[in-house]
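Here the complex is missing a single protein chain, while all its other protein chains stay put.
Moving on to chain A:
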Amino acid sequence: MLLNIENLKVEPRGEEGWTPILHGVDLKVARGEVVGLIGESGAGKSTLGLAALGFVQGGLRFAGGRVLFDGTDLLQLPERQRRAFRGRRVAYVAQSAAASFNPAWRLLDQFCEGPAIHHTASRAESENFARQLYAAMHLPDPEHFGLRFPHQVSGGQLQRAMVAMAMACKPDLIVFDEPTTALDVTTQIGVLAAIREAVETTGTAAIYITHDLAVVAQMADRIKVMRHGREVEEALTRQMIGAPKQDYTRSLWAVREFRRPERALPQASAPAISIREVTAGYSTLDVLSDVSFDIPRGATVAVVGESGSGKSTTARVITGLLPPRLGSISLNGTALPPRLAQRTLEQKRAVQMIYQMADTALNPRQTIRQILSRPLQFYLGLTGKARETRLMELMEQIELDPARFLDRLPGELSGGQKQRIGIARALAADPEFIICDEVTSALDQLVAEGILRLLSKVQDETGASYMFITHDIATVRAIADEVVVMKGGRVMDRGPKPDVLDPPRHDYTRELLASVPQMDPDWLTHRIAEGRVAGDEP
């Protein structure tokens, strides 16, 4: 057994002394084996992964148990000797490659740092090895790729360079901590293939941490499900996918099954929002070119595409933050002034926005009551008793207890609760049209599902139209009536959901759908066999 973690306990310093974060978890990894760790945020996955390096994050401490690496208990070693293990025998690949590379050093120099510190290879040897790895990971121009600086390569390439760097000392074990979570699906598939290939050819063992079931199904031989610092269950991948034993695991599986019930859309005369031949951008660079689509009244239109496709820019044009260079936006058939400053209060009220990061969307110094009262007073002139009544109604609508939450600050709420407050703030304005900008992508799957259900319910109650910006096809399938597919600032395809997606009628939609990992453990293997993972972004 290469790694044997026994009854590991980790605690952070809390309000009253030390409160556990890992309550005694076991983890075994054999040589050459890939173990997947899965669970919602706060489950202790990353803490367990880092423990394999004998490391805890600041403010945490090991409170018991053993971390046996190849027979040596890392927790008993002095820090100096533990450090000799890191990089040399166990390596770590972090979620954000961009934040993990030193921007002032060339990739190759950073690659050679590990071998130089641990004296495992000469500079010339490690440079050669780097080129081999770059080539194996299908990075462009592997001979000279390492001469670039981190900002000169794309996100997917950087993540692959990071995987290569982790292998620089030929470690026995690599801990991958959500290495593809921040990437687009079309980029992700290339990185997944690169990781799989690297692990298979070098025979290194790996711990793969993620919250995405479909991803872990591709990568791991064995899956361990965690929740609240405890193990829920552990089984071989095929067994786990086929027949999960615990209710919690099954609920994780079921999240992807949410489908909004079919409903008949009201046949309104004019669409809520109509975007006509909009071209917009920053200074001379056009980010959107000739974008046109309608958002019918009471409908949810999902705008889908990878990062840089112009989804969020479209939202900025609609809100008036970015006046279009050409084209126009109309609300209920009347043209909206291009600039926010020229719009009437009534027009501003009609268009509301819900943000991706509820953390930055709510002022940390205002109580929930203040946050929600302001639009009520500002747009509708509600004060005193009338405002209080409306506040209660809003809290009821978003299914939070007013007595418990109204006088708290956003920092005291969980991610899902904060997002609900964000929704309530938009609803407070009594809007006709709401832009939902990746509202579920920062949330755990179970929480995200709750938000999607809430948004559907609210739409049924208020009849507001949604523009739902997302990169996640599962979300689109769950909630959308119509779909707009965007790429490079252009609309690739648009229409009712079944027409656009089932089956995909546009080539790019097809590629997008084919890149979304499926629960089938053989999915990636098939994709590689089909040669569908070229994945080399320009």
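Operating definition for what follows: contacts are C-beta pairs under 8 Å (C-beta built on N, C-alpha and C of every residue); 3 or more make two chains touch, one makes a residue touch a chain; residues count from 1.
Keep in mind that, in the parts below, contacts and distances are computed from a predicted model.
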item	value
Chain not displayed: protein name in its UniProt record ("ABC transporter permease", "Basic membrane protein A", "SUF system NifU family Fe-S cluster assembly protein" or "histidine kinase")	"ABC transporter permease"
Of A:19, A:57 or A:360, the one touching the omitted chain in the full complex	A:360
Selected residue (touches chain absent from view) among A:348, A:457 or A:506	A:348
Touching the absent chain when the full complex is considered, from A:131, A:297 or A:425	A:425
Hidden partner chain, residues of chain A it touches	13, 59, 319-321, 340, 343, 345, 348, 351-353, 355, 357, 360-366, 374-375, 378-379, 425, 429
